[in-house]
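Only a single protein chain was left out; the remaining protein chains are all shown in position.
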Amino acid sequence: MQVTFSAAVAGASGYAGGEMLRLLLAHPDAVVGAVTAHGNAGQRLGTQHAHLVPLADRVLEPTSVESLAGHDVVVLALPHGASGELTAALEAAGSEALVLDLGADHRLTDAAAWEAFYGSAHAGAWPYGMPELILTGGTTRQRDVLRGARQIAVPGCNVTAVTLALQPGVAAGVVDPGDVVAVLAVGYSGAGKAAKPHLLAAEGLGSLAPYAVGGTHRHIPEIEQNLRAAGAGQVRLSFTPVLAPVARGILATVTAPLAPGADAGSVRAAWAQAYDGEPFVHLLPEGSWPTTAMVTGANTALVQVAVDERAGRVVAVCAIDNLVKGTAGAAVQSMNLALGLPETAGLSTVGVAP
Amino acid sequence: MQVTFSAAVAGASGYAGGEMLRLLLAHPDAVVGAVTAHGNAGQRLGTQHAHLVPLADRVLEPTSVESLAGHDVVVLALPHGASGELTAALEAAGSEALVLDLGADHRLTDAAAWEAFYGSAHAGAWPYGMPELILTGGTTRQRDVLRGARQIAVPGCNVTAVTLALQPGVAAGVVDPGDVVAVLAVGYSGAGKAAKPHLLAAEGLGSLAPYAVGGTHRHIPEIEQNLRAAGAGQVRLSFTPVLAPVARGILATVTAPLAPGADAGSVRAAWAQAYDGEPFVHLLPEGSWPTTAMVTGANTALVQVAVDERAGRVVAVCAIDNLVKGTAGAAVQSMNLALGLPETAGLSTVGVAP
Amino acid sequence: MQVTFSAAVAGASGYAGGEMLRLLLAHPDAVVGAVTAHGNAGQRLGTQHAHLVPLADRVLEPTSVESLAGHDVVVLALPHGASGELTAALEAAGSEALVLDLGADHRLTDAAAWEAFYGSAHAGAWPYGMPELILTGGTTRQRDVLRGARQIAVPGCNVTAVTLALQPGVAAGVVDPGDVVAVLAVGYSGAGKAAKPHLLAAEGLGSLAPYAVGGTHRHIPEIEQNLRAAGAGQVRLSFTPVLAPVARGILATVTAPLAPGADAGSVRAAWAQAYDGEPFVHLLPEGSWPTTAMVTGANTALVQVAVDERAGRVVAVCAIDNLVKGTAGAAVQSMNLALGLPETAGLSTVGVAP
Partner (left out) sequence: MQVTFSAAVAGASGYAGGEMLRLLLAHPDAVVGAVTAHGNAGQRLGTQHAHLVPLADRVLEPTSVESLAGHDVVVLALPHGASGELTAALEAAGSEALVLDLGADHRLTDAAAWEAFYGSAHAGAWPYGMPELILTGGTTRQRDVLRGARQIAVPGCNVTAVTLALQPGVAAGVVDPGDVVAVLAVGYSGAGKAAKPHLLAAEGLGSLAPYAVGGTHRHIPEIEQNLRAAGAGQVRLSFTPVLAPVARGILATVTAPLAPGADAGSVRAAWAQAYDGEPFVHLLPEGSWPTTAMVTGANTALVQVAVDERAGRVVAVCAIDNLVKGTAGAAVQSMNLALGLPETAGLSTVGVAP
């Protein structure tokens, strides 16, 4: 590893791939290597991502071992199911690249949960790319696991928002993870770039639209896994996403019963302690509530928590940019740890607002 | 009462007042009487509501007993606290008008709840303007109370969305009202027309912003009152609204524990039975979920429900237009009942979509 | 023709077809007949248009002579090129229906202009469905042509906005039509329901995007035809549409040189006279400017005009709802004339705002 490293992005024409390139351009040590695609191979990158001005004249290469081998880092922004085979082929070809998978294939450790929600064979788990995840007991974080990792499974965007909102209370035992309810207002870029009628601007503008209601969303077992990592015994989670007319952003409202003996003071202390010193997760001052505009384009998660005595519930809110802290920013942060760079290298905490 | 009736609107320059006028213009039996305002008195109505083309050249009169007396119906779209005194003055002046209060003053029956959430003296309850509200036992509805009423308290917009979402389960005993969680994505017109910095377009566009988190919203006791009316014993409610960049619309996601012995079949049956034959509340076919675009401008509430076995919760969703079914449409519907007109007179179920 | 008439809509699953059904539901004399589609035949209409509550359980029939014959009115909301053959087949089958074509096929009288902009053979012109169009000399309007018509070509949405903005000045000779510049901010529903990547909500939200720049838009010859009808000699038109993140609405800014001898007074007089008494086109009071929110869902065109002495140009602005006054409302208005009904039957001037 030299001072600079080269990073290739497979699946560069989608939103996650494009965001990865945006962040790599801002990374002081990164050189953008191959940018590859499947159906769009041969196009100027600017045709897909005109906002990536310095890369606009790059040509998308076909996604293949040939195009991706020879880089220090390979980022996979591919449809679910594609990363396992490609990674194996890269290894067979002698690649020693750090592989970051932005897809879901390697996030879950429990094969049964994978099969129940994804309906396919489990491809095995990789180190999980959420540095702030509290590990049981609360004395270590997932970032310790990520140092020196060679394969990283980047978390789901909704998962990150819900986990960061609630894990302090779980780890500190001040909430009961046995009856968590999470409702998320989410932007359209999270649905990807495939043209589907219900994702049209004419449909989305002026509308609020729930989907995957009733416990079917694939991010559910991943959230449960995280809350168990943070110390929960049994987790039960009601999870509902609602599409709202923003391009980016997730605003997660997460409630759980106040644990016996806990109160507003112990709740606030749990959250404050959990995120004290974290570079990218911030508990706002009491009385201030996060909005997604505050974190647009930034790797910041803004969190707030309150105790609703009347309802007997803690309400935690987390705002992230689904493409940054929810995807590509988490990848860069984890990559930095894996490469031995400062965790914050190339990442901004400053949102583009208003 | 003749075939036609005259209706005056006090507080006509705000959003609720404007919407009331929009609906009255479409009512086959209504004649728009005085339109009054406080600060904007003397202006052309078109200055405030250019979309009300047939009324654009009307002049806003000062809100007073003089301007309002002599009408068959008086609609009060005033700040909280103003309706009691004005109504008394109208009565003193001999007015026999049906008074519809779009504000909160007369919604709550429990003076203690009023004082806890509003911080002022309780003005007393009026008949509550939600015709579909199930009354204990489930054999009668609130519409029976409204026939012939002379004073009507029109419900809060968020209250309507949450109540219509969940009440079938409460009435049928298939959900446990003791741990309800409601998260609402809401549009900006619900916040009114007063110019406050956080309501600016530059702030709202591209943002998702929670407010009144942690059990402080004034609609909470009103929802609890309704669920008790529908048969709940103790109600506990966690309620969080999230502002989303739409002008109109409320998408309420409401969950409650599945009651012992209930299942997907009994849940669906409860919702289907509750809204069978209702002109303005519709349970969508299984698998379809409501969006707010579907009900924009209409007096329709679209409802869907699912059982999340894994989470042990029922998830009910309701979409309404906050200014129509959430405010002015509910007023017209209740007014029709009070006046002995067909309940649906002048009200459309057809949304302006996309 | 009885008191009621039946109207079938072919191509009912698109936005124009859906809007036609929305307006027919509000028409006092219309009975909705067959609703037909091509690819979506067999579906519940509610799957495509959940907002059309009273029709949600209708099933889409295949578009064919069989499904459409036997109605008094047939509305064609089909791709360009499809209406000619279907109309001929209906006539061959003995149908005497009034046919309203929402597509472009029969709008242009000049075959060369058609071929230059559409690249196919001209299908011949039908009576043009813009009742307010001023005919040369200014003493008659297009509505006279429409009375009793059996085939009507409904205008293009952008065409309506530009024509209504500028025609008073052309007819009165106070502007020079030889150097017209029109720039339109337009909503996404005008682009139709076909899922294309650049029409995705993630692309449109937060963005302003021009298209068809440089004189290529197919609405150009239609606008020129209208301005010539209103009295222009040679017309030259620069026309640029810009997609903006609204579902509905066209805001046309149209400028033309002030004619020699004309001034602010003669300009205002021309516009005032042109629209005096028009039920659906309104000149706002001086100093007020139209917005698209004011006309959402309504058949209203709001117009304003100013003279910019410094630039030597007249600036006229027109706001319409592209799906109503720009498409389905114009169809209903023209249909009313053709059927001998009051021109305003079933049409509202009141927008759904805010």
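The chains carry the letters A, B and C, assigned in the order they are written, with residues numbered from 1 in each.
Please note the rule applied: a residue touches a chain if its C-beta (ideal position, glycine included) is under 8 Å from a C-beta of that chain, and two chains touch if they have at least 3 such contacts.
Keep in mind that what you see is a predicted model, and the values were worked out from it rather than measured.
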Per the touch definition above, residue among C:9, C:244 or C:281 touching the missing chain: C:244
Positions on chain A where the hidden chain makes contact: 15, 18, 22, 25-26, 44, 46-47, 49-54, 188-189, 205-206, 247-248, 282, 284-285, 288, 290-291, 293-298, 300, 302, 348-354
Chain C residues touching the omitted chain (full complex): 179, 181, 183, 185, 187, 202-203, 205-211, 213-215, 220, 236-240, 242, 244-251, 253, 255, 257, 289-294, 296, 304, 306-313, 315, 317, 319, 353-354
Chain B residues touching the omitted chain (full complex): 15, 187-189, 191, 193, 195-197, 199-206, 245-247
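Just so it is clear, only the chains that are shown with their structure count from here on.
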Chain whose mean Cα position lies farthest from chain C: A
Centroid distance [mean C-alpha coordinates] between chain C and chain B, Å: 35
Distance between the centres, which are taken as Cα means, of chain C and chain A, whole angstrom: 46
Distance from the mean Cα position of chain B to that of chain A, given in whole angstrom: 38
Residue list for chain A, restricted to those that touch at least two other chains: 187, 202-203, 205-206, 245-247
